[in-house]
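One chain of protein is taken out of this complex; the other chains stay put.
Note that the chains are named A, B and C in the order they appear, and that numbering of residues resets to 1 at the start of each chain.
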Amino acid sequence: MIPVSREITFGEATLEAVREEMRRDDRVFAIGEDSGVRGGSFPIFRGIAEEFGDARLIGTPICEGATTNTALGAAMTGMRPIVGLHFADFMLRAMDEIGDQVARARYTFGGQCDVPMVIRAYDGVVNSAATQHSGAYEAIFAHFPGLKVVMPSTPADAKGLLKTAIRDDNPVIFLEHKRLLRTRGPVPDGEHLTPFGHAAVRRAGADVSIVGYGIMMSQALAAAERLAGDGIDAEVIDLRTLVPLDEDTVLASVARTGRLVVTHESWRRSGFGAEVAAVVAEKGFADLRAPVMRVAGEDVPVPFSPVLEQRVIPNAEGIVDAAKSACGHG
Amino acid sequence: MIPVSREITFGEATLEAVREEMRRDDRVFAIGEDSGVRGGSFPIFRGIAEEFGDARLIGTPICEGATTNTALGAAMTGMRPIVGLHFADFMLRAMDEIGDQVARARYTFGGQCDVPMVIRAYDGVVNSAATQHSGAYEAIFAHFPGLKVVMPSTPADAKGLLKTAIRDDNPVIFLEHKRLLRTRGPVPDGEHLTPFGHAAVRRAGADVSIVGYGIMMSQALAAAERLAGDGIDAEVIDLRTLVPLDEDTVLASVARTGRLVVTHESWRRSGFGAEVAAVVAEKGFADLRAPVMRVAGEDVPVPFSPVLEQRVIPNAEGIVDAAKSACGHG
Amino acid sequence: MSGDVSNERMLELLLQMARIRTFEETIERLNREGRIPGFLHTSIGQEACAVGTCEALEGGDYVTSTHRGHGHCIAKGADLRATMCELYGKAAGQNGGRGGSMHVSDFGVNMLGANAIVGAGLGIALGAALSSKFHESGRISVAFFGEGASTNGAFHENLNLASSIGVPVLFVCENNGYAHEAPVQKILSVPNVADFHTGYGIPGHIVDGNDVLAVLEVMTEVAGMVRATGRPALVEAKTYRQRGHHGGDSGRHYRSADEIEAWLAKDPILRLSRRLIESGVEREAIDAVLADATREVEDAVDFAEAAPLPDPESALLEVYGGDSGE
Partner (left out) sequence: MSGDVSNERMLELLLQMARIRTFEETIERLNREGRIPGFLHTSIGQEACAVGTCEALEGGDYVTSTHRGHGHCIAKGADLRATMCELYGKAAGQNGGRGGSMHVSDFGVNMLGANAIVGAGLGIALGAALSSKFHESGRISVAFFGEGASTNGAFHENLNLASSIGVPVLFVCENNGYAHEAPVQKILSVPNVADFHTGYGIPGHIVDGNDVLAVLEVMTEVAGMVRATGRPALVEAKTYRQRGHHGGDSGRHYRSADEIEAWLAKDPILRLSRRLIESGVEREAIDAVLADATREVEDAVDFAEAAPLPDPESALLEVYGGDSGE
């Protein structure tokens, strides 16, 4: 489908998106903590200052809340900020700003302004970063009306969805899993936009629908391979955007397979998998032939020690087990 | 069941709980914003200073985050704080403290300390308080492992659950709906504790299970009455505590009725109703005879104008419709 | 000091303050009567801060406010009828009735909204100032806030951020002595909020917030400097909340009658009226201005009373908008 021109990493793809959109529209600017914004281990805006100058990459002190409301004020008055909050954990320090201000400004002011801004952060579990650097809060952001929530799983989507996010006139939470940043994949040359609200069927299958996003896609595809060996033909769906949610693609898949496994790395309880399960348990109930299974992070703060950390995050094996269990019931 | 001795309000019941526990255990103290902590429109600690002195009611500036971490430090070192954050909206300004610090201290430090603290706040929609004073975030708190989440619906439970919360060695989020504060009900004399993790069957019924909590209980019971008129016998379950969740009572009910309606006032998308739906869609699937329905707040920031406000919050009528729809499918 | 303000201009300032006063006294009554829903926080007694500051601004400048925002909104030039409609929850309100008292706004005059979260307006004003810097528009932003907000981390973060990145934002603290029931000295350890300026390398000023001429003079100077330098400043206006914290609070159980009396004697409208008389203006001219204010507000009430409610189904609109980027 995608014309394969070249392979780049997920991280490079996001930087391409930022650069292209900043060239295209001079209202777009980047803002984030000065510490590490230019380089460092997670270079959320690497190379941006070099090309666009310090004026369009605003380095801030360590004040996620003030930075977010500042971006909001800029967005309300004609600019299009991209906020880099680094670790998604730090978004908790801007939760009022994100959830109570940014998400609601357009509605509460009766549509007097647009709020064209993107908030980027790295989330998820990586290499014993321990609990306060392993957070993933998409379920929380999805709860606030007014936000869109994007979780790409491939370099092509990382680029295409980020460009769409930057052009969107609404606030977009754009979450990049740390373990995806160095993964490589084909990204089309030239203008490449991925629309919101369109899930991708990563593998077609007839027996069970595995629905997820972000980091769990590779696990879901690996699980599908193993299931194929056991004679189970799994369909793998990548939601790509949680808000807006492509209910149609999910429901159509379940209509064919009758079985649903939902997967995400973040905590199970009150996680986004519950929303997908609830949507299908209502709108797809007639098609369901087996219990809806969730394969998600254990409900514990992510521990440091690798043996513990591995125990609490979901993997292909868990998806295989859940899918088999669902099919056993079918 | 409860020996009816006297009727008091929900608000009075919580103050009784605080007073009794402060008398019982001198490690218990109250802390919250000085402005309004003693009186005001929502007197979260009314009368406490008079009985226990200023030393045990710490009035703070407007710093929800610092107050919460202060309570955490006190809880880690032998005290048992009750934090009053007034409107639940302001909890967003302490989300890092609640979600990243309080919730995780015990686990991350390997059980070296207990974290016996309660965070109280008033939530939900009341009288055109508008979007930033109508928030209800139980789904978010339920997502964080380490927190317990309590949402009483009656004065008796308000007292019994708050006393249990204060005696718990773990952090408890205790959410009181503003429209419940002045409701009256019987509260037993003497020591009255309500255990966590035990849902209450408020009305037994055979045709459909209506599961909810807090403010929606009165709507659910009203709906059940109206459904009875139409020959539908609804069971009404009050979860009382979201974490721990009494899955057994919910599943046992659905095993009897085959139909589930979940209801809460807070936003539908990624709300706690999704969690209940997902639990039942997995563990109670074999019993389900109809789509799982959610009756919840519309996914919009709560608007000010009464006609708009009423349009976005759920009510008995919505529950009736959902239950009928579920029964139509059965 | 401020001896050079013409009688005409003083009468104009009087009209503006009287408009706010009458507006708030009126909505206070309408709220009690149940015609205006929700919580109301009035700025009665603090009008000189809003008027003196906004008078020092240019039309394109931005303003953000607090839960106590009617005065700032009106002083910035918001349409009175639309503002009244917003308070009534009518469709013709600037926010379509979605915001009400704690979210009054008028983007048409760059009044970017009251805000029900203490301290939240500071960052939004800062961001608008950043916009102005990008656009080289010469505009500045004013963030109004209470002394209570200065105990919140948002205050500190935003003053430091504004100074660090260098944007033209004027932080205006209306120190009215109380944060709800808490007297300022219980929650702050410094005598003046303006004292915080030293921590951020920005100028700090204190002004008598009940003297509109003094406010106008200081704000004219400071706003000019903010505009010229592109850098922030902090001004504290010492004033007093004559009413309770909100409609439901008498404000009398934690404040002495003497204290309230003393401040009533310093009422900004009274003071300007006295000054006008001293300057030779006739009592009639003053009364005419007050009558004008009354008429304007009555007109707004009539308009709002007659205006239609929003369509309930419109509650579901405008959560997302504009271009979806696709």
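Heads up, the rule we're going with is that contacts are C-beta pairs under 8 Å (C-beta built on N, C-alpha and C of every residue); 3 or more make two chains touch, one makes a residue touch a chain.
None of these values were measured; they are calculated from a predicted model.
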Displayed chains contacting the withheld chain: A, B, C
Residue, one of B:134, B:164 or B:305, that touches the chain absent here: B:164
Residue touching the undisplayed chain, where the options are B:14, B:108 or B:209: B:108
Residue, one of A:8, A:30, A:44 or A:63, that touches the chain absent here: A:63
Where the missing chain touches chain B, by residue: 27, 29, 55, 58-61, 63, 65-79, 81, 96-97, 100-101, 105-114, 116, 145-146, 148, 164-170, 193, 195-196
For chain C, residues in touch with the removed chain: 151-157, 160, 163-164, 186-190, 195-196, 198-202
Positions on chain A contacted by the hidden chain, ascending: 33-36, 38-41, 59-63, 65-66, 89-90, 93, 127-133, 298-301, 303-312
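What we mean here is this: only the chains that are shown with their structure count from here on.
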Centroid comparison with chain B (C-alpha atoms), farthest chain: C
Euclidean distance of C-alpha centroids - chain A vs chain C, Å: 40
Intercentroid distance (Cα basis), chain B paired with chain A, Å: 30
Interchain centroid distance [CA atoms averaged], chain B/chain C, Å: 36
Shared interface positions of chain B, touching two or more other chains: 89-90, 93, 130-132, 299-301, 303
Residue list for chain C, restricted to those that touch at least two other chains: 95, 97-99, 103, 115, 117, 153, 319
